[in-house]
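Every protein chain of the complex appears in place save one, which is left out.
Think of it as A, B, C and D in the order they're written, each chain with its own count starting at 1.
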Amino acid sequence: MIAMIVRRFFQLIFLLFGISFLVFSSMHIAPGDPATMIGGPTASESDLEAIRNNLGLNDPFLVQYGRYISDVVKGDLGYSYQTRQPISEAIAIRFPNTLKLAIASIIIAVIIGIITGLISALKQNSWLDVTSTTFALAGISIPNFWLGAVLILLFSVNLQWLPVGGMSSPFYTVEGLKELILPAITLGTGSAAMIARMTRSSMLEVVKADYVRTARAKGVKERNVIWIHTLKNAMIPVITVIGLNFGVLLGGTIITEKVFAINGVGRLMIDAIAARDFPMVQGSVLLVATLFVLVNLIVDIVYTYIDPRIKFQ
Amino acid sequence: MPIAVKENQEQAVLLELKGVKKYFPITGGILKRKQGDVKAVEDVSLKLYKGESLGIVGESGCGKSTLGRTILGLEELTSGKIIFSGTEIQHLKRKEKLKFVKEMQMIFQDPFASLNPRQRIGHALEEVFTMHTNMSAKEKREMVIKLLQEVGLKEEHFDRYPHEFSGGQRQRIGIARAIALNPSFVICDEAVSALDVSVQAQVLKLLKVLQEKYQLSYLFISHDLGVVRYFCDRVLVMYLGNTVELGTVHDLFNKPLHPYTQALLSAIPRPTVHSKHKRIQLQGDIPNPADPPNGCSFHTRCPIAADMCKTEKPVWEEYEPKHFAACHFAGQSIL
Amino acid sequence: GEKGASSDPEKSDNGNNGKSNEELTLTYASVTDAVGLSPILMNDSASANITDHVYEKLFERNPNTMEYEPVLAESYENPDENTWVIKLREGIKFHDGTPFNAEAVKYTFDKLRDPATAAPRASLLEPVDTITVKDEYTVEIKTKYPYGVFLASLAHTNAAIVSPTADQKQDLMNSPVGTGPFQFVSWVPGDQIVLKSNPEYWGGEPELKKVVFKVVPEVSTAISMLQAGEVQFLDNLPTEQMKRIESLKNVEVQKVDGTPVYYFTVNHAKKENQDPEFKKALASAIDRDAFVSKLNGLGFRSDSVVGPKVFGYQDSADKAGTPYDVENAKELVKKNGYDKRPLKLLTANRGNFQLMAEIVQSQLTEAGFNVSIESMEWAAFLDSARAGEYDLSFLSWSNITGDGSELFYPNFHGDNVGSSNRAQYSNAEFDKLVDSSRTTVDQNERQKFLNQANELMLKNDDVVVMYHGVVTVALNNDYTGLVLDPNGKWDLSKVTRK
Amino acid sequence: MEPTVSIAELGIKKPKKKERNFIVITKRLIKNKLAVIGLIIIAIQICMAIFSPLLTGHDPIKQNLANSELPIFSEDHWLGTDNYGRDVWSRIVYGSRISLVVGITAVSLGLIGGIILGLLGGYYKKLDGIIMRIVDLLFSFPGILLAMLIIAILGTSLVNVAIAISIWSIPSCARIVRGSVLSIKEKEYIMAMKSLGASDFRIMVKHILPNAFAPIIVFATMRMATAILSTAALSYLGLGAQPPTPEWGAMIAQGQGFMWSSPHLTIVPGIAIMLTVFAFNVVGDGLRDALDPNMDIQ
């Protein structure tokens, strides 16, 4: 296991190199000039030139990239073009919110997804199955901004049960939880739908397995047949989906963060892209890639707990 | 007597194996370095004569299939020589090998698994000609229909999918595909094990008929000794990648030299209620092929193992004419 | 004039009634976060909204009289055209205790001018030659040439005075220190900035004790927050949501005719676009009245490029553009075969640009032109427009200083083709008029030059003014006293509870 | 040694009606009520796209500022008009062309890329490491940046949006295909093809690919939905269809500002997208079930 973690770590380094080069070059190829974004639309040529020189944007591409990489290797992610704030600090402020949101919505997604998936699998082709399938598909098809706006209108503006947006209280307080509910639901529905569908098909496969029949032949209670003998086996592909979704969520989800005024990594990245704040884009993409690999690693470790057959050399 | 008939042909060696080894590397560690080998086939040498059926028996996992696949070049040879019709074929490139592919064919254990479930069987058979000949579509179709008839199927089966056939029929298709290019050598890798006794009997008959007709040589892999006895001329017994005994059916079944052969023969459940055999109970399970025991690989389960068996590897010797074995106590009964 | 929306006499439940005993607090929702809080280094309106409350400038334009009035300055005189002697107000202290004096002014302006600073708006002081401290409270500034827009420049947000000690000690970008009515408390980047009242403010401590600038990127969410009472104040209300906002019971909308101008332009760098009939045909094809009716009251009509709230305006220019006449346009199109030429209409996909583009595209099509829209996000748009990769486009300018030269020079002067002159407009006669307006100190003279320049553009149909912006805010009914400037800025220092 | 029974009469099942594979699958599909509903919706949509002019009395881009924001069930405009006074129904009908075309193009391009990567990675152990790292890279590269890059290089056209979306699909498609290839290539019929001397290309294309079809089809229909939603998301970010071209995603994005005054401007295209997504998903579900060999037993 340790060996696997170490190997993944090496792979991660290569991946990050690749990603950073890709991001760096695409930011340079894409139209839009960081200097204009700092100087504003009416900045004069001399103003822009001063800004460019100051940021080193007049150097050749490879020189800029080399400088960036050597800083990163030294542990310095650089400073924002826009705010001149250290990138690591900017990310450190946003990441906890994204993390909270990602965890909350994956919890919601897992609970809803597994339960609906289980129901539809156990009552295959019944009206319950059709209903939950329909719900799952509705969940996957509703655009997030739409769902978010409607939830806000309903629960925050009309009923006034929950705050409209923002995320300022610690998650363990009542306020903190209230702030999380709507965005987590908005964000979680898509993943819930995926998890539900995965659970359904995986369960349908596993309930056919011989060992489930063995369990019944032993006289095991139906409840235990499902929860002990079936579910654990069915979870293996579901875990992959959960992991993939969680990885994506951890990278921040622009629309939900925007709609609920959450100060998260997704918005940071999108704002940085819009403002051509290269170092900030780099920093957030590297964070996302790292998280992605990390989550995959965790998923793989979870596998070994769920399925003893899986071993990592 | 078939054996007598084949005595004359013995001179014509079709296939010769010399010291064939096949190891599968076990990799591990951070850099996926090689950590050891599964010694699936360990030093096999033998000759196969034209028109004969050579049976290979042995416990599951002892390397029978690997040997078969290695001969066909489906697995890369670790070391040794494979000589087919006088040509060493183990190092040939794919292009050069195509010629031999036509000569050497294989019938697989699971007739269903060895057919592409999404291909009509007619097309599956046509594909063989597409790959190796320049026949026109019409010629191919005619050939396929002839083939189908040859194995007892009909033209109307041409457009069916594998799942629309019964197990026996599917195995016939597998046979048709194997004989399509007029091979001289066919490996049957447990070709009848998946079939039910009554279907198995049908297929065995068919194989025999074809052998007569085309002078085929079979390498017949099986763990059913009854079938082997019925079908083969000579038998090779393998244990944990090693050849332990080779002899004619008659010799081997009547005078087994190796204790493992003896155990195997005694363990066969006889479909008769009267002559209850004394069974030899082997203790323990088959050792891990990645970590075979020293000395004789069978010593861990051998009832007559002595100290020397634990340290010294027995040599492959011809104890009687055409009857080989590798055992320090060859011929000693273990009952 | 100032238009107040009809206020609802009923007090809303959503307001801050419960908090009446506490310190008066106001929360403002901003679509974007501030970039930084140093007037020298920032150049965006979200930051300006904050720095305007923390720092002060030497002068400020009175939104009503549109005259420049001294703030940190007490008075000024021009011994000659190139010399400005400014007397400063005495006894003012920065929030960190540093006294405000001539040194501070010199320090600030020198830093702004220094190329090493790379200040985005260093060009504000580009004509400045020397800055001399005459005494504790007097500075003398010499310009390289007579500079008529100097007071306007000094009234610009980016010309606010910073505390020299603070600037040397800390990064003003994230911990600003000025002389203003509010002082900085905290900033969680991306989330919110908190200011509190300055008890030692020379103009008297504001009643509003705490201001929270909250980042709410989605406007409709911000409106929901306003409705739910989570925020009390929004500005820059979007056209599409006006109906919704105006229907809210707990909110009062203020609208003021403003300085921003939105115009349609051809790419003047292309020869075929300089054809007067082509420009005339375009101008006649665009029905500005129909468009303005779609703005829900957030824009008003005037053909003049220099708007009514901008220095240099004369009401004779209101109708000086080519009037809408689709038949005339069709005729010109047919006559000159303009329909055969595919035209690319470049637009940014934000604010009302998209609306303009769609409506105008439809109107031009009606007249027979062959126009296709290409919309882009802001940064790419600015780049493409600057490079002149378009035939037609919409541009805008929200004039902070409210001076006509500040509109004409960056946007249309030949010097700035390739940078801020995205219309690629280059006309020697026009350039001369604008130069004169800048180098003349006599304001009446300047007015004349600006008007001539304005009329010149209109006569040639160089641009078609789509509308002039109406600046808006929506404020919770419990509050009053907010001052809204035509340039879109607002002042919270006089805000009180109703 | 002559066989006692004639071979021809051995083991022949009674000949069954010859049924083409797709007929069997269609039959099974038709038994699935949800899938049938989905198929009907898709059929309607295709009709909408092909016969748009016949289905609408209005020009989808014709503005009428005086008649803007008419509510649903207005006279002459049964789905109302948008804020430019354009008929919502005709925009929905014409919009189906783009949504379907973008969806199908994006998914097919993504499939091609994903299948190639997945096949190579799954089949050749040596390429697997590199290909999976490429896939990881594509996974973590922000989609928006990718879209911007493509649009920066190629422009803001719809085709390019399709390309952007298709590139998003590649990594997941590659993973799915690779997974199937890994298991299929161990199947005995692949070994059988090798023993017959088939080339790797033939094996991959003729024998592995058709058998990986079930997961690919399910993925494709799922992805079709995601693709249409992604155009919406891209339009929302300003990278979608260029106005005034009607496109559902852009319609939602534009209507968002009018959610309170004219909610139908978001809800109508929202429902259109939802129905499509729903239809493709249930058909995908149905197809998967129909292709499931387990159904064979019955």
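Keep this in mind: contacts are C-beta pairs under 8 Å (C-beta built on N, C-alpha and C of every residue); 3 or more make two chains touch, one makes a residue touch a chain.
In the analysis below, contacts and distances are computed from a predicted model.
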Choices "ABC transporter ATP-binding protein", "Dihydroorotate dehydrogenase B (NAD(+)), catalytic subunit", "Monovalent cation/H+ antiporter subunit A" or "ABC transmembrane type-1 domain-containing protein" - which one is the UniProt name of the chain not shown: "ABC transporter ATP-binding protein"
Residue among B:24, B:112, B:214 or B:253 that touches the chain left out of view: B:253
Given B:76, B:285 or B:307, the one touching the chain that is not displayed: B:285
Residues of chain B in contact with the chain not shown: 59-60, 166-169, 196-202, 204-205, 223-227, 229-231, 249-250, 253, 263-265, 267-273, 275, 279, 281-282, 284-286
Touch residues of chain A, complete complex, unshown partner: 209-222, 228-229, 232-233, 306-309
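What we mean here is this: only the chains that are shown with their structure count from here on.
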Top chain pair, ranked by how many C-beta pairs fall in contact: A-C
Innermost chain by mean C-alpha position: A
Geometric centre distance via CA averages, chain D-chain A, whole Å: 24
Intercentroid distance (Cα basis), chain C paired with chain B, Å: 88
Numbers and ranges of chain A residues touching at least 2 other chains: 30-31, 145, 149
Multi-partner residues of chain B (at least 2 other chains): none
Contact footprint of chain B on chain D as seen in their complex: 1, 3, 7-13, 15-16, 18, 21, 187-189, 191-199, 202, 206-207, 210-211, 213, 293, 296
Footprint of chain D on chain B - complex, ascending: 69, 72, 74, 94, 97-98, 101-102, 105-106, 108-110, 113-119, 127-128, 131-132, 149, 151-154, 156, 159-161, 163-166, 168-169, 172, 174, 177, 199, 202, 205-206, 208-209, 212
Chain A residues touching chain C - in the complex, by the definition given at the top: 30-33, 36-48, 50-51, 53-55, 82-85, 90, 93-94, 145, 149, 152-153, 156-157, 160, 163-166, 168, 257-261, 263, 267-268, 271, 274-276
